[in-house]
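As you look at this complex, bear in mind that one protein chain is not there, while each of the others sits in place.
Which chain is which? They are A, B and C, in the order written, and residues in each are numbered from 1.
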Amino acid sequence: MDFNDTPELASFRNEIREWLAANARTELPEGVKYGGEAIYAVAKEWYKKTAEAGYACLDWPKEYGGAGLTPLHKVVWAQEVANYAEPDSYFVIGIGNCGPAVTHFSDEKLKQRLLPRMASADDVWCQLFSEPSAGSDLAGLRTQAVQQDDGSWRINGQKIWTSGANHSDYGVVLCRTDTSVSKYKGLTMFILDMKQPGVTVKPIKQMDGNQHFNEVFFSDAEIPDAYRLGEVNQGWGAALLVLMNERMAITAVAPDGFDRFLEFVKSAEIAGQLLRDDPQVRDRLAHWYSQHAGVDASYMRMLTAVSKGGMPGAEGAVGKLIGGRMNQDIANFTLSLMGEAGAVHDAATAMEQAYFQDAALFSPGIRLAGGTDEIMRNIIAEQILGLPQEPRADKGVAFKDIPSGNG
Amino acid sequence: MDFNDTPELASFRNEIREWLAANARTELPEGVKYGGEAIYAVAKEWYKKTAEAGYACLDWPKEYGGAGLTPLHKVVWAQEVANYAEPDSYFVIGIGNCGPAVTHFSDEKLKQRLLPRMASADDVWCQLFSEPSAGSDLAGLRTQAVQQDDGSWRINGQKIWTSGANHSDYGVVLCRTDTSVSKYKGLTMFILDMKQPGVTVKPIKQMDGNQHFNEVFFSDAEIPDAYRLGEVNQGWGAALLVLMNERMAITAVAPDGFDRFLEFVKSAEIAGQLLRDDPQVRDRLAHWYSQHAGVDASYMRMLTAVSKGGMPGAEGAVGKLIGGRMNQDIANFTLSLMGEAGAVHDAATAMEQAYFQDAALFSPGIRLAGGTDEIMRNIIAEQILGLPQEPRADKGVAFKDIPSGNG
Amino acid sequence: MNFDFSDDQKLIQSEARKLLNDKCPPELVRNIMEDEQQPYAEALWRQIGEMGWTATAIPEAYDGLGLGYLELCVIAEELGRAAAPVPFSSTVYLFAEAIKLYGSEAQKKNWLPRVASGELIGCLAAAEGFGNGEQEVEQDGAPPGLQANVSSGRLSGTKLGVADGDVANAAVVHAVGPEGEGLYLVDLAQSGVAREAVKSLDLARSYANLSFESAECELLGDAGTGKQMLADLRDRAAVLFAFEQVGGAEAALDMGVQYTNERFAFGRPVASFQAIKHKFADMFVSKELARSNAYYGAWALSSGAKELPLAAARARVSAIAAYDECSRENLQAHGGMGFTWEFDCHLHYRRAHLLALVIGSGYHWRQLLATRLLAAEI
Partner (left out) sequence: MNFDFSDDQKLIQSEARKLLNDKCPPELVRNIMEDEQQPYAEALWRQIGEMGWTATAIPEAYDGLGLGYLELCVIAEELGRAAAPVPFSSTVYLFAEAIKLYGSEAQKKNWLPRVASGELIGCLAAAEGFGNGEQEVEQDGAPPGLQANVSSGRLSGTKLGVADGDVANAAVVHAVGPEGEGLYLVDLAQSGVAREAVKSLDLARSYANLSFESAECELLGDAGTGKQMLADLRDRAAVLFAFEQVGGAEAALDMGVQYTNERFAFGRPVASFQAIKHKFADMFVSKELARSNAYYGAWALSSGAKELPLAAARARVSAIAAYDECSRENLQAHGGMGFTWEFDCHLHYRRAHLLALVIGSGYHWRQLLATRLLAAEI
């Protein structure tokens, strides 16, 4: 049991440390911030730069724009790049989720055409799975793809919660291609050109006022059959592959708000009292730290398993479940320490530039995006603990006959 | 909105205050304590005394041994008798649950024979519903009653969690009389003479070492058809009536351990520090008090509704759910205050004569007895909030064909 | 014993609910949130004045309806249920109550009729910084202390996060005068007063920072008793806010039940999944305890019982917990749509956060409740 790099990783770490020192910024340019619009262009530049240096998509094969290295190289990269301000994971959904789908299901020609441009962010990709009536029950999606006489497909329907759809050149879309079979059996996955007339992107205004997601509407959008990913009606298996990658991404990034809370407790004083001296604050700090650190250490256990050739399992759900609720609880607790004036949500007046007020309003989204708390518990119960599924009202029923509440 | 008695109740309160002052003890006789064996005889005497004074079963008709008064008189009685040490609710399950069943379903002759002796505790009654394989799913019970040629019934099977079975003269028993219909439709309820050869009572040793419950085995036990309560195969409806009475009893008595905790916090000092000055203790105290007081006030709202002619609803589940968990949490919290030596479970060494150590070990039972936390939540969700039942694997299936896990 | 509201009170409640259903739909709340030019719903506020709600607990001698606190409680519950974007609580629970309790006859005559008619908006300005003010238990050493001060009848100082401070006509201000802490009445329409509107967690409720520079003011009540008056005032308001919170919690629960009954997943209503059912059961429990504690507070408030401080703290602690849980888990039960601006979940989530902080947070009130409980003879 040790935390030392292998010699290979150690030398890689030295190499990129040097490169990052020369190429990465510790502060974003004036006026650019996370969550803002301006960061998009900055991210495109950064991806381009890493691609040119050969550090894009480290674990992809070289012929597809990667570096032909291992997932552990990626971890080392992530650790080192975290010391800089560059938006290094800005296009993670496209690259992390769509990339493997294209790699796995496309023909060689398409891979060579699409993947290097994805890696360098010359093309931006999004993932089009969720629908208004298919959230937790993703396989209940209704967007229809109908094959035309010339073999191409015509798409009608609506997707929701699509990150980056407004910037995207391509999307990976899951559609229903047969409603007469059970719901998991009638789905097909495609690559979609987002820049065509039948595709309309509409931002979603969130409860916190931000707009990170979109609705995407398809009205006779077209897809050549060559853009089909996998066999017709075999889309569910393909989607699971994509989602597994999402899950692995989640483990590392599920934001729990702990670091910010620790910083606050270390330094803040309220009504003349140092927070660090308050026994209740200390008790909460210890509780959350033990969870936060536990998720961290679980991630290290997973990396160890991966480095020995294992596959990441459903354990990522743990970090997601813990992080969402912690974020929300921390926000509520800190506000209660601030008292009456904690209700002011105004960066100029509020403590910490209103970070905790912001957190109160964005944290509900963390418990929902990428699978709700309840879905995470289902995943843990069924996929890790092997508990039986509930009786399924939709099992073996043709999709069109599944009760939907719409009469 | 007021807490004043009506004139009638006020005069009743004065009357019983006087009677109690003259007849009730503020301390139990030497060597008698709750949970012990000796209290049984003391309870029998006390019930006899109240019956002779006309204060037994206040809301039962006079001809059945009651006083012909209202449920609110019972409340006043309970409030006043709480100032004394007499075991006034010792036979509550028999009287509170079996009494209404007999009242509702027996013929006049039987009622006159059985009820007055029940009210005075000349006869002690128990309720025989739960079975090893029918806990939360009570209607899944398997004890069989088969009718003989002479019309009498022969009972075989096993009950469990029967309080007071060892002292009981009679029981109200729910049996399966038809396995070819769905599970709710093949049950019948009976009065059972407990003092017959085919009935064997075996105490259950609890995890805390106490023995408050029993298993009861039936081997060709006999029941005359006159002891049938309600129609053949209509036992489920009859059982619900009994359980509703249990529920009303629950509201008033669900033990949450709060008063003892408050007393402890008021007076105790640990390592030279007064608990009442510890901000964490104070925070927990306030939280639990707000729940404890909320349950109290909810009970007053229910009594108000009853006094206006309403029926108690499923709200009693609230107090049960809150109380069980509070009891357990209080025990764990207080032990953690005691530190290392809190592990000593020895009345001579431990704080508070080891009350909180005892509580740690008996509190799990509170969350299980009379319906688990999970069943309470189901009751609230379905009966109060009207949420839909889950898909039922046993719906409309003949009892004998319901999957039982036994192959 | 009659631990319930009377039929007359229930009638007032159902009429209030009807009016708010009609005049204060979620769209109105959302409009106020979106429109920075509209700090509150003026038309609704006018209507509320016309209905006499602001006059409810004001004696007839001052043009009020002369009803009691129980009538005010049921109205508060409905305002909470509708998450109404009006300055009712600041004006009625805090400003008017301060004058009713501590005002001279002249002050009452001057201010109360204008509250009763709905023409005046009032507020209470207490907080100057973060935290929950001083504990009832005296701390060792000097407390941070009040900065706002009055000398020669002129008030100077700054107050942070005053609910409705930007739209109020007058304020009750906690300040140190020559004879110690006091409450002072300040007409806000004067040159010595500067106000800066600030966004609050609940965009449908308007907040401001107030600065006073030699502003004219008059003493309210006895000089030197400001701290106790403020505490008493907050106790009374705690009961009324608790009714708003219970109303809001119930609205959130009802919203969740309805939505999940109608929304299907895996071929059946989302409401039929045990994880959702048990979530709602827990919300119900929390809401029901809060309701019962609020009733007890209402009894104490309306009967002038000596139990009021304990009853108020218990109602507030319980109401904060219930509205937090119900608004938070209703949103969660809605899934992704619950996180959108367009859905109504966040209206209650925001209001729950706001009401959890106004007059001091749960963190503070739990300590207060413990103090009172430990001192009580029960």
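One rule holds in what follows: contacts are C-beta pairs under 8 Å (C-beta built on N, C-alpha and C of every residue); 3 or more make two chains touch, one makes a residue touch a chain.
The structure displayed is predicted, hence computed values, not measured ones.
The hidden chain, counted over the whole complex, makes contact with A, B, C. Although one chain is not drawn, the whole complex shows that of C:M1, C:L19, C:A223 or C:A275 it is C:A275 that touches it. Within the complete assembly, B:G140 is the residue of B:G54, B:G68, B:G140 or B:G198 that touches the hidden chain. Contact with the chain that does not appear here is found for just one residue of A:A67, A:L174 or A:I322, A:I322. Screening A:A22, A:M311 or A:L385 for touch with the missing chain picks out A:L385.
Along chain C, the points of touch with the absent chain fall at residues 273-275, 278. If you put the missing chain back, the residues of chain A touching it would be 1-5, 72, 262, 265-266, 276, 279, 281-283, 285-287, 289-291, 293-298, 300-301, 303-305, 307-308, 315, 318, 321-322, 374, 376-378, 380-382, 384-391. Residues 130, 132-133, 135-137, 140, 160-161, 204-207, 209, 270-273, 280, 328, 332-333, 335-346, 348-349, 351, 357, 360-361, 364-365, 367-369, 372-374, 377, 390, 392-394, 397, 402-405 of chain B touch the missing chain (whole complex, contact as defined above).
Note that in this section only the chains that are shown with their structure count from here on.
One simple way to say how far apart two chains are is to compare their mean CA positions; for chain A and chain B this gives 52 Å.
Shown for chain C are the residues that touch two or more other chains, namely 268-269, 273, 276, 363. Among all residues of chain A, those that touch two or more other chains are 280, 390, 393.
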